[in-house]
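See below for the structure under consideration.
Only a portion of the chains appears, each positioned as in the full assembly.
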């Protein structure tokens, strides 16, 4: 069934959508009450964040927009050293969106939420004019396990770990759009277990960040700016699969600026780097983790190239589109 | 000037071929070249523009050999 | 056999006269940047970037025409991704989309056939930019348009040829000692295309591939030629480039296109430097010949000097100040391959 504007009116159709799709799949005692707000218990200080998800196509190898919407927000919570607990989900549906597609997305959200250990406790649905797109906003609340983790907290001598291969989400999406066949699946995944592994291994994590829009190049520049340091990385340490390399060479893309949805960097004291690496690699989501560089005095991001040269790494300008030149 | 990438021809269907670039398969127009199955072609904007005669490693070896010759005062025939 | 280490060592330690080498091709410029080549060679070897980024040399009035077409009812512009950001006088195609224009990014010109067949009520216009590498593909596209009798797919051409531009530079810029000739254009036109230039102007032309090793080897080759007082065309991209080029591709070009003078953004008019649709195929042209080109660099922008290798971008007073990739003043700051853009990203 195609969802039309009447489903956003707040009346009978809206509540049928809520019952038949969202309550059916998200199903938990807090949400089921359908109060104006969820009433919840939390322990200690909280982490709180939001993201909206607007990916096209809605389904891709390795996931769909619903999986992204859950992972994106629980990952932002995890990066602050928090255990994700509760999510809200706001759906903006363009008229023409398919209710079966929406139901599949909701089902995936539930599965991903279960894996990530969170409950979807409040939601909202609006219908707007348009051509059938589905947009999802999630917000999340988590309980802080370790205080002081911050993008501004990186120190000279720290090592930078990257949890795995670059570019998979972006490449999976672009493959669908451009009709290139491969086995590249989005890396989309909830990363709290990686964080928990680092904390349980006793690592004094200084900073974590998931490597999403803008790619590694952009995130490292944020680190350099916020912590007033220079980030130095080695091209030869950057994990990129052959398949992604091939994909990038076809479309003229650079893995440094491609979006990931299940990758993070962790900045840890130099002396704990190997131990942190081992902790990451024990987790399936960190199997290809690498130590990719260090924090130095200075500013900006520099890369030691495979040929031994040195160059600046800037942030992303504009979009990552296929190029002829 | 023009992004291009080598790929291996794995299937030919008239004017089109399936070409593999490190496990990425694209449909490529081959009307500008005559590749055989297994050939490597150079792909630019969805089109094969050349059949490659050497692989990258071979080419680098050849290059360094040429330079050795020239360094020693024996420039090759190519001009 | 020399090794890479030896080459790097010699290039780093070079302490002879200052040498200016122009790489013509934007993909070379980009590779030089990505591999950190400048950090590996002596400061006495200056690498300067020529007019080989089709996006940078595309006149702003051409972009204006694309923007206009994208905003016309029932029209849709098809383009490569790198044209999206290039500014015309009414903004870029990305901005046109924000104003309601219809623009789609394609990987191949041939993908436009599907678009045009699926939506016959829309008039599609492909932004046909490029050098000789890309032009034959537009020829193949025209084959199909004719075969399928499609009336809703046209080209707006701004197709450049490289040798007239090289000739123009050799004639006007005396300070350049050698050229790294483009790799993929040479696949089509053949290494012999540079013979006359090498001879006439007495400069080495080295055809190179795109790996860091290829570029280092090409620079080293140039050093050797200059040491010996030679000015040869040397093809070092032998896996792909032959002396005569791709004859099929050349014949497709000749079937549909003819040379004419053209306007290069930042340079001006260069005779015989462009390929336009022959008059027999004018029905497939979306108005290319009606674009009125005119000198158009923004005030203060020194792109001409940059493209012709007279100055490096940092010598432009606007560089990094009012002119940055986020707010490009001149065309060289726009594209991923534009010289100023590449220098900006490699500043610091």
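The first chain written gets the first letter, and so on, giving A, B and C; residue counts start at 1 in each chain.
As a convention for this text, a residue touches a chain if its C-beta (ideal position, glycine included) is under 8 Å from a C-beta of that chain, and two chains touch if they have at least 3 such contacts.
Owing to the predicted nature of the structure, the values given are computational and were not obtained by experimental measurement.
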Protein chain stoichiometry for the whole structure, using the labels that appear: A x2, B x2, C x2
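Just so we're on the same page, only the chains that are shown with their structure count from here on.
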Central chain (distance from its CA mean to the mean of all protein CA atoms): C
Most contacted chain pair (by C-beta pair count): B-C
Chain B and chain C: spacing of chain centres that average the CA atoms, whole Å: 21
Centre-of-Cα separation between chain B and chain A, whole angstrom: 38
Two or more partner chains touched - positions in chain C: 4, 26-27, 53-54, 80, 107, 111, 130, 134, 213, 337
Sites on chain A at which at least two other chains make contact: 179, 250-252, 323-325
Contact footprint of chain C on chain A as seen in their complex: 178-179, 250-252, 299-300, 303-312, 314, 317-319, 321-325
Residue numbers on chain C that touch chain A, as the complex places them: 4, 8, 26-27, 33-40, 53-55, 80-82, 84-85, 94, 105-107, 111, 129-130, 134, 212-213, 216, 325-326, 335-337, 341, 344-348
Chain B residues touching chain A - in the complex, by the definition given at the top: 1-3, 5, 7, 21-27, 43-45
